[in-house]
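The structure follows.
Apart from one protein chain that is not included, each protein chain of the complex appears where it belongs.
Think of it as A and B in the order they're written, each chain with its own count starting at 1.
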Amino acid sequence: MSDRPPQDVRTLELIGVGKSFPGVKALDNVSLEISSGEVVSLVGENGAGKSTLVKVLAGVHEPDEGSIRIDGHQARLQNPDDARAAGISVIHQHFSLVPVLSVAENMFLGRELRLGRSGLMRRRAMLREARRLLGELELDVDPATPVERLTVGQRQMVEVCKAMLGRAWLIVMDEPTSALSTRERDQLYALIGRLVERGVAILYISHKMEEIFHLARSAVVLRDGRHVGDADLSTTTEADLVEMMVGRQVEEVFPRTEARSGDVVLRVEGLDDGGLLRDATFSVKSGEIVALSGLMGSGRSEILEGVFGLSKLRGGKVEVAGEVLEAPSPAALAARGVAFIPEDRQEAGIVPAMSTQHNLGLVWTRGRGRAGFVNPRAERTMVRSLIQSLNVRPPNPDSAVESLSGGNQQKVVLGKWLATDPRLLLLDEPTRGVDVGAKSEIHKLVGELKTRGVAILMVSSELPEVLGVADRVVVMHEGRSVAELESGATEQEIMRHALGSAERAPAEHIDKRDDAGESENDG
Amino acid sequence: MRDIRFGPQVVRQMLLLVTTCLIGLAFGVASPGFLSLGNFLNIGLQTAVISIIAFAMTCVIVAKGIDLSVGSTVAVAGIIGALTLQAGLPPLLGLFAILLAGVGVGALNGFLITVIGVSPFIATLGTLALGRGASLSLSGASSIDVGQPLVLWFGSSQLLGVPVSVVLSLVLLVLFWVLLNRTVFGRWVFAVGGNAEAARASTIPVRWTQFLTYVLAGLAAGVGSVITVGRLGSAQPLAGEGLEFAAITAVIVGGTKLSGGEGSIVSTFLGAVLVGVITAGLSFLGVRQEITYIVTGVLILLAVLTNQVGVSRPALWLKKLGRVRGPEGGAE
């Protein structure tokens, strides 16, 4: 097994690549070039088409337009095997390792060393090979350890080794540090350095400006599936790069609606779910949009789940319209006019096999019929008016929701709750994965609700969205609410707080929480 | 306007109906006496218990579960009912005892699955064996005579020349249809099976809904047990053998998918009738039992295949062939 660095320089070129899905142009005229021994960064907002591009490289999707050249020759990546054969390996956010197998067994998965043509494995030879490669990459991992005992960072290293064993010369890393500790992240940087020395090319996908500028020589910028340009990172500033990524005029996509805010509808204090969420305190008034911002894993979504009773809270207080809820449950919250629109549409939003009508009626029907019966005519009327006001396409109540586009599905998820006339709307990534047109429609809708006096709490990873629509931004860092910014704040301000580099403002209310806790205990 | 939700179901129902008629006609030609009112009533009689249990099984399967224990529940409920009657309880209480025993097994299944978290297959496989063992040991492995006319009425009498059990199965067809299509609970069953996470996020009590589907299955097994006791004039510890297979077959031939979220009571009923007609017809022709098994197997596979490709969603098949992914794959 040769794991020696490939001597000759290899090159991958994408030329004018495009890829369409029904209703969405996911990639449009994207070109990219990467050669052995360099780190190129792929940047863009969520939904810009990065994942689709990765899938094209991994052989999952074949582009409809343009061409792929490897070492100057036309190449087709029709399936993952083609990609592997071409020396391209993708390290996903979700690992492809088998937890119960050892490190060595995982590295050799699918290409086990065998005794001749028999099915017998040369276990010791594989262990020896694995140990040698791990040593060369200076990784302190015992190849005989089962993968399930490794940390997330170590698993990632194993993934990289597995790729190297497969003679990959191009490794695509998709948000590799999102789940890593600082120490593990530094180890990964070191590993990337060694790989580059060995002539490996790295296509590095990340949101984090700091990483991009630290690691990469140049960046390919995508926006809405289009290739907006390449940036030489030695000459480009962080702000310029963000400009390129966001590009469009934010106001068009995220129209701000003015409304007078009223009474406090939701107040949370010291929320703690015993996991990612440690301590969050803020409030939302009627006619106001509050955005929760922060890095992935900072506890944003956990706040919504905790408030809505989908996860158990360890500590803290949830107060809806002045009423303290001892044990929030979805039914109790729904009864108080709270609506929750979850992040993952496919996973928690729609019931794909059910019709638009039945999806829209999911919450509405409860308690509206007599003796548990649905009143089909009333439901139909409600659904028709919703479909119209939401502009759901196609406007057919009986079409299966799975046949709708992502944006229309999201409208249905919204509509399901609008049918119940909520006073507080919890939105988790309301526009993730929908195209620009649907984004602005959804926000127009949210704006209408706002003018009708609905209180809206929104989680979004897209800073332009946060800045565009929110009246206030609560920034989360490592499970704590660290800052509250009025509208008009800049991305940099938010990022500074989100990265934890701002001054420790929230110390104040941590103390407050502790006081409250003590007095509760005393009482 | 495209009609995606109801289209395939209606198509399938027409297909089942036409197939049943054609096959019935063919048997009629091949074997005189097949196309007679008496024989139709016989087929109804022989299919009644299967249909009733298949209705409840449809609910269970739509909610993404499975219940293998229905057959032995029929036996154990009958034995418990017969024992209470033997102990001198009035016939009405005996009837309730049978139904209650069925509900009890269903609740046990529901508890194991929704509270303890055992997988439906394993949990009901366990109660299947448990029920069979319980009915054998409670009865001393022999049948128990039941003489009370009220108890026997459901399985042995006729209303205007139609067996009561057939009437009962038609009544339950309507009731189950209403339950699944016109009640909030029915909506929940579809939502829970179609996407439990979304259902939970829509404040639907997911586990409670699943629990109730198993209780329904137990109750249906209880009703089936009442009919079986009436039909056999006794409670048999080995009654209902293979009933889970027959009921699940009817559900699948009716086009309900084991992956949950989709299904129709009417289709299940038609599926049960089709299987009943084929079984009776083959038997009329004197075909061997092995052949009947083979035909049933082929029928199940055909049903599954048409469900995946032909009737409902040809696009899905094409997508799979072409390795094309849906729009979700396109966005991050």
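Quick note on the criterion: contacts are C-beta pairs under 8 Å (C-beta built on N, C-alpha and C of every residue); 3 or more make two chains touch, one makes a residue touch a chain.
The rule is short, and it goes like this: contacts and distances are computed from a predicted model.
*Asks:* As a check of understanding, state which of "Aromatic ring-hydroxylating dioxygenase subunit alpha", "Ribose ABC transporter, periplasmic ribose-binding protein RbsB", "Transport permease protein" or "RNA polymerase sigma-70 factor, ECF subfamily" is the UniProt name of the chain not shown.
*Replies:* Going by UniProt, the chain not displayed is called "Ribose ABC transporter, periplasmic ribose-binding protein RbsB".
*Asks:* May I ask you to name the displayed chains that the omitted chain touches in the full complex?
*Replies:* Counting the whole assembly, the omitted chain is in touch with B.
*Asks:* Which of these, B:Thr73, B:Asn195, B:Thr228 or B:Thr296, touches the one chain of the complex that we don't see?
*Replies:* Candidates B:Thr73, B:Asn195, B:Thr228 or B:Thr296; residue touching the omitted chain: B:Thr228.
*Asks:* Touch as defined at the start, partner being the missing chain; which of B:Gln13, B:Thr84, B:Gln236 or B:Thr296 qualifies?
*Replies:* B:Gln236
*Asks:* Could you list which residues of subunit B touch the chain missing from the display?
*Replies:* These residues of subunit B touch the chain that is not shown: 31, 33, 36, 38-39, 42, 45-46, 49, 140-143, 145, 156, 228, 231-234, 236-242, 280, 283-284, 286-290.
In this text, only the chains that are shown with their structure count from here on.
*Asks:* Give the list of subunit A residues in touch with subunit B in this complex.
*Replies:* Per the touch definition, subunit A meets subunit B at residues 19, 21-24, 26, 46-52, 55, 60-62, 79, 308, 310, 330-331, 333-334, 340, 342, 344, 346-355, 358, 361-363, 365-366, 369, 372-374, 376, 394, 396, 398-400, 403, 405-406, 416, 432-434.
*Asks:* Report the residues of subunit B in contact with subunit A in the complex, numbered from low to high.
*Replies:* Contacts found on subunit B: 1-6, 178, 182-187, 190-191, 194-195, 197-205, 261-262, 323, 325-332.
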